[in-house]
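Removed from the display is one protein chain of the complex; every other protein chain stays in position.
In this document, chain identifiers A, B and C correspond to the written order of the chains, with residue numbering beginning at 1 in each.
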Amino acid sequence: MNLMEYQGKELFKRAGIPVPRSGHAVDAHQVADYIEKTVGEWVVKAQVLMGGRGKAGKIKFANTADEGRSVATDILATPMPPNRQNPKGEPINSLLVEEKLPIAKEAYCAITIDRTAKKPVIMVSRFGGMDIEEVAEKHPDSIAKFYVDTAIGYSPFIGRELAFESELDAGYRKQLPSIVGALYDLFFRYGAKLVEINPLVLTTDGKVYASDAKVELDDDALFRNPEFAEWQKHLPLDEDEQLASKAGLGIRNFRRFDGNVGTMANGAGLAMATMDAVTNAGGKIANFLDVGGGANAERVRNCYELVVNNTGAKAFFINIFGGITRGDEVAKGIVQAMEETSSRKIPLVIRLTGTNEEEGRRILAKAGMTPVETMDEGAKRAVELAK
Amino acid sequence: MNLMEYQGKELFKRAGIPVPRSGHAVDAHQVADYIEKTVGEWVVKAQVLMGGRGKAGKIKFANTADEGRSVATDILATPMPPNRQNPKGEPINSLLVEEKLPIAKEAYCAITIDRTAKKPVIMVSRFGGMDIEEVAEKHPDSIAKFYVDTAIGYSPFIGRELAFESELDAGYRKQLPSIVGALYDLFFRYGAKLVEINPLVLTTDGKVYASDAKVELDDDALFRNPEFAEWQKHLPLDEDEQLASKAGLGIRNFRRFDGNVGTMANGAGLAMATMDAVTNAGGKIANFLDVGGGANAERVRNCYELVVNNTGAKAFFINIFGGITRGDEVAKGIVQAMEETSSRKIPLVIRLTGTNEEEGRRILAKAGMTPVETMDEGAKRAVELAK
Amino acid sequence: MSIFLDKNSKVIVQGITGAEGSYHTDRMVKYGTHVVGGVTPGKGGQKTPQGLPVFDTVKDAVEATGATHTCIFVPPPFAADALYEAYEAGITFAVCITEGVPVHDMLKVVGTTPGMRIIGPNCPGLVSPGKASIGIMPGHVFTPGKVGLISRSGTLTYEVVDLLTRAGIGQSTCIGIGGDPIIGTTFVDCLREFKNDPETTAVVVCGEIGGSDEEDAAAFISRHMPETPIVGFIGGRNAPPGKSLGHAGAIISGNFGTPQSKIAAFKAAGVPVADRPSDIPRLLAERLAVTV
Partner (left out) sequence: MSIFLDKNSKVIVQGITGAEGSYHTDRMVKYGTHVVGGVTPGKGGQKTPQGLPVFDTVKDAVEATGATHTCIFVPPPFAADALYEAYEAGITFAVCITEGVPVHDMLKVVGTTPGMRIIGPNCPGLVSPGKASIGIMPGHVFTPGKVGLISRSGTLTYEVVDLLTRAGIGQSTCIGIGGDPIIGTTFVDCLREFKNDPETTAVVVCGEIGGSDEEDAAAFISRHMPETPIVGFIGGRNAPPGKSLGHAGAIISGNFGTPQSKIAAFKAAGVPVADRPSDIPRLLAERLAVTV
């Protein structure tokens, strides 16, 4: 779960990371109200998950309530424009009104997980306010890294070392160790996969603030902080994610494409291999669908309806290799789907092997269905049927 | 710093350890008031650091406000009687009025530090409500122990293992892992050297409560929780501790005895060896005094006055072996003390060696003082002078 | 020979009386695995339908049976606790089947349990064909032989094993290492073991998009196993970039993690990469023919 800036900053505040004064607003009226009540110079920022807000004109300054109303109206008028990662753009549902900082320097600080080292890695760069990928390309040596021993955790020397190694302006030095420490606490306490401050601002009066906040929480750890379920409601799910969620799947278990061969498999690896098999057979895939481990008949039926009703599939290849998933349960689900559903019916190619395979085949046979033997065979057949 | 029961229970509450409802009262009137407002059956307990409250009649039951007033008056009427560890007893300054629990079972749970293993050790016994030393003697096998790996910390299986190994009543099982976990959090977060729940009560309706709370905080970690400084004010210091504190020493750096040879040394080890030397020379020691490492002239002077004005010393043996403490500073302090103090003057024997020894000797020589060469010689001379 | 697991490895099951634990214990026992008991707190002293003793704690189980291996079927919030319990009881090999374990739990566990090998989490376990199986893999597709198999995906493992078996190529040990961002045992860890196993003569590495495990494996092969016949496969080659499909392991990020990067790394290490799982047996046969 990726958090919006205002949500990330709420966590920053709790962890003791200094953030500028701010107010969250859902319309231009609230923006004007906030500025009216709180004298100062302000920045109004679109609250979206996509990057590139500045370039898209979704961050604007305002010194009076009227200016605030006006820029807020501007920002809210159009959604975030699409980019490569987000081909549909993103609607803007709220704004953050934030104190304008007298910026002297901008730096970068983040903590994420290094899969190979199997450790949290803290990164600091003296180049802030720009895409870190760009920094990594242009100034690779400017990024200082520290791999944290999880048995020890954070200790202030880490922040000191990073400040010296990244050659941060001396003005950061005193404050960095405690800010990085607080960021590490947050990272660990809330089970984050990424926490990022970009830019980490040094003001002309020598203070350090997190001027932006990017937090990605581990979905698997959300149960430890039930309040995040509430936050999640305010986050935009794209249509695919909404559909997956409604069907009782993980939001990442379903994704649509332009093709006409529907696919479903158990396990992400097999589901990807199934898509590859359809492509290899000359077909175009209509979707990715991982039905998950240990799926029961009802889940299988839901998935059938999900694909048939929401994709351009003209044929449907169901590829199950049972392990924790049992063939009999899958077969029952398919039979139920075909018998009970009110959805349109499309040609079905089933491949069913592994755990309880025989029982599954018996159930399918009773309903007049004969599974194919291999994945390649099934893919080929489905591609033909979709033509 | 040892906490009173009511202070320990305040920490328990914060950590999420279930404790009975209670109110803290400083006189019989407040006890009656509390019971008046809160219907129930109550226990009134003297708040002291000494053990043995039950046997001393300092824990009594009360079901009405009148009973409460009466038992509170009784309890407050006399101080805790002396025992071996506390030869002067202890005044009773406040009371805890606590819900009377319907007790089904009593167990014991504690966490302390094992010096040899260099690990926290969690202990659970199915024998609660009695002295753990007594349990250790009579039922040594009933105490289950777990040495915690500090790189890992607490994990719930530890509580489960302890519950099974100590053969706790099954009623404890579900709740023990989280209670021990909370206790470990408290132990770690507040820097405790000991946390103890005795008894840990299982009620007739299947709930588990900490019915008593013993917490010893590490004095060296108090700076991390400034609020404890406030708490410390409510804790009784004995006279020696008060005197040490006033002289700017650690409360454990000064202790008086019945003899007539005053002693002072730098470092607890040398101070103890100095006492031993006086005893070996046939003398009786008037006090233990460790002036600490790196003492300056002013501290030395304060210590001189502390001994001369508050003990029965007829002679004073100052034994300094400089390391981090410098001989010149000590010599200056002694000279200042002799020249400026308004205190009575007693014969002084000085032994001064180690860091900056020559400079120190010069300063003493100027003031007409000649140090002895060895500890044994100094002790012998001081014993003679005290006769 | 095999790695990690053989007929004599003494295995316990944590969560043995739960639905999954009980079902798969039965299958492991039937496969021939030397399961010596299991753990469910509060059920110590009972017996499973197979007659296996149930203990309250792993410590009790290890003391009574001498178990060294464990298979963990517990819900995600309790997986780290189960791993630590196994570790403190002296278990040296733990397979964690559980899906959905918080990544920080695994970060901490892998950093603080030196000396205990962990397979998974979110993995199907491993099989040393004809000897023993720990986990949830369908035993009947395996056949004993000399090819080692490592895969990040569970069901894809079965698929590939099935193809190998049908092609008459037996396996020494097949390991599903799991698809989570932080796993106990990586491709490289497994390759190192296979390298030292005299009866494993070839290896199949089934990777997928995301992460850099495949690139690390290629580097290891090129340095330490240049002579060993090894065939690679990368799942998800037709996944569009920037989208995350299924488990977190399959997120493409940066230059690493793309199918192109992984295929290039394998090829640079002299490892042919199969276009589809069904090509694996043929490529392997070719590599074996060249080597032999």
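Keep in mind that, in the parts below, contacts are C-beta pairs under 8 Å (C-beta built on N, C-alpha and C of every residue); 3 or more make two chains touch, one makes a residue touch a chain.
This one's a predicted model, so the numbers in the text were calculated from it and none came from an experiment.
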{"item": "Displayed chains contacting the withheld chain", "value": "A, B"}
{"item": "Of B:255, B:332 or B:361, the residue in touch with the unshown chain", "value": "B:255"}
{"item": "Touching the absent chain when the full complex is considered, from A:63, A:78, A:116 or A:155", "value": "A:155"}
{"item": "Given B:68, B:120 or B:333, the one touching the chain that is not displayed", "value": "B:120"}
{"item": "Absent chain, residues of chain A that touch it", "value": "149, 151-152, 155-157, 160-161, 164, 170, 173"}
{"item": "Chain not shown, touching residues in chain B", "value": "84-85, 113, 115-116, 118-120, 133, 149-151, 188, 191, 193, 218, 220-221, 223-224, 250, 252-253, 255, 257, 265-273, 275-277, 279-280, 285, 288, 290, 293-294, 321-325, 353-355, 357, 374-376"}
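What we mean here is this: only the chains that are shown with their structure count from here on.
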{"item": "Shared chain contacts [chain A and chain B, defined touch]", "value": "C"}
{"item": "Contact pairs, highest-scoring chain pair", "value": "A-C"}
{"item": "Reference chain A; chain at largest CA-centroid distance", "value": "B"}
{"item": "Interchain centroid distance [CA atoms averaged], chain A/chain B, Å", "value": "53"}
{"item": "Between chain C and chain B, distance of the C-alpha-averaged centres to the nearest whole Å", "value": "54"}
{"item": "Separation of chain A from chain C, taking each centre as the mean of its C-alpha atoms, in whole Å", "value": "27"}
{"item": "Sequence positions of chain A contacting 2 or more other chains", "value": "151"}
{"item": "Chain C: positions in contact with at least two other chains", "value": "108, 112"}
